[in-house]
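Heads up, one of the protein chains got dropped from this complex, but the rest are sitting where they should.
Chain naming follows the written order as A and B, and within any one chain the residues start at number 1.
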Amino acid sequence: MTWFYAFDLFGVAVFAITGALMAGRKSMDLFGVMVIAIITALGGGTLRDAILDNHPVSWIRNDLYILVAVLAAIGTVVWVRFTRPIHETGLLVADAFGLAVFTVIGTQVALQHDVPISAAVIMGVMTGVAGGVMRDIICNEIPLIFHKEIYATACIAGSLVYIGLYYLGIPENLDITLAILTVLAIRLAAIRWHLGLPRFHLLDRTPPNDDQ
Amino acid sequence: MTWFYAFDLFGVAVFAITGALMAGRKSMDLFGVMVIAIITALGGGTLRDAILDNHPVSWIRNDLYILVAVLAAIGTVVWVRFTRPIHETGLLVADAFGLAVFTVIGTQVALQHDVPISAAVIMGVMTGVAGGVMRDIICNEIPLIFHKEIYATACIAGSLVYIGLYYLGIPENLDITLAILTVLAIRLAAIRWHLGLPRFHLLDRTPPNDDQ
Partner (left out) sequence: MTWFYAFDLFGVAVFAITGALMAGRKSMDLFGVMVIAIITALGGGTLRDAILDNHPVSWIRNDLYILVAVLAAIGTVVWVRFTRPIHETGLLVADAFGLAVFTVIGTQVALQHDVPISAAVIMGVMTGVAGGVMRDIICNEIPLIFHKEIYATACIAGSLVYIGLYYLGIPENLDITLAILTVLAIRLAAIRWHLGLPRFHLLDRTPPNDDQ
């Protein structure tokens, strides 16, 4: 499916840009920028494939993925250096779109491996968010995903929509489109109205000499 | 073996609870709580299976693992919110028991793959502790395991006991039981009397402009 493949590469580029921007906030060198961009863009899918035993992974099968991630990273550095600042809202919308595409791809791949529904949803979410989690861990931050507006919840919803339509036998282009729109709608609404899940606050009442 | 399978699920629930509590200390949202719970409970076994090429991993083969982890996470949030505080000592003992079960399972799986003894011990320890290490890394803390009372050392001992009895041809239920008791005895003694391994203190005498 050509248009879906184009969406996939678009998602790789967008995620690579968010990785490059985070690397820039940490004043990394140019190599660091490229590595963080590649990990952000391709880490989620690689983790999914290693756990599913789905080999070869995307960027080994097809070197266009690495090329797109590297070009997006270089483009980000050049853009920030010589041009206007990043358009934050545009980036958020693009990121939501990449998230939607990655979630659907992850769920698809998992269903092709005949996994239970719970595992298919986890694979969808993992494909969407694990690259960003790796980016944040390497940059020594608590992953944003656990703190910000409904992000992975949008992935769960989109993944469930895709699974439901898949088992109903809906034509493939339609189920992909509806699942992507589900993720996009939830994520954009969360951004627009600052929606979030309730937090679980637990005071650390543990005395300093405690065993745990 | 039904009773050992029940022990396994019990370990999953206990580890999920420790993950949910850590997520609460970091004020994560409900999705973050569930993710950290799942990673803490199932991350060690998943890492072991990816390295051993032992597919499909447990929670893909059987969706009860995810269900137990999610229910334990939700139960923790509800419990902390509406009921009494966590019984710290009870949790420590339950955690030691889960650690013992996971260590034995990891060693068993490794032996079934005909690995050297050193790798079987590492797989046992990895199954027992890697989930907690992932939890601590994502929550941006130096993993507790490297700082606290004899924890992984108990896993090493239990793993070696299991390997020894396995090669001696002891009946399976007996070797499992003795290995679990070994881990439990060492870990509970360490908790009770605050035992720890010697530390390796190295002052950082490196000048700030150093290359390393």
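Here is the rule we go by: a residue touches a chain if its C-beta (ideal position, glycine included) is under 8 Å from a C-beta of that chain, and two chains touch if they have at least 3 such contacts.
Being a predicted model, the structure only gives us computed values, none of them experimental.
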item	value
Contact residue for the chain not shown (choose from A:Ala72, A:Ala100, A:Val125 or A:Ile138)	A:Ile138
Listed residues B:Ala6, B:Leu71 or B:Ile137, member touching the removed chain	B:Ile137
Positions on chain A contacted by the hidden chain, ascending	18, 20-21, 23-33, 35-36, 38, 46, 50, 53, 55-57, 59-60, 62-63, 66-67, 77, 80, 85, 88, 91-92, 95, 137-140, 144, 148-149, 191, 194
Touch list for chain B against the chain that is not drawn	50-53, 113, 115-119, 122, 133, 137, 140-143, 145-147, 150-153, 156, 196-206, 210-212
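The rule is simple: only the chains that are shown with their structure count from here on.
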item	value
Mean-CA-position distance for chain B and chain A (Å)	28
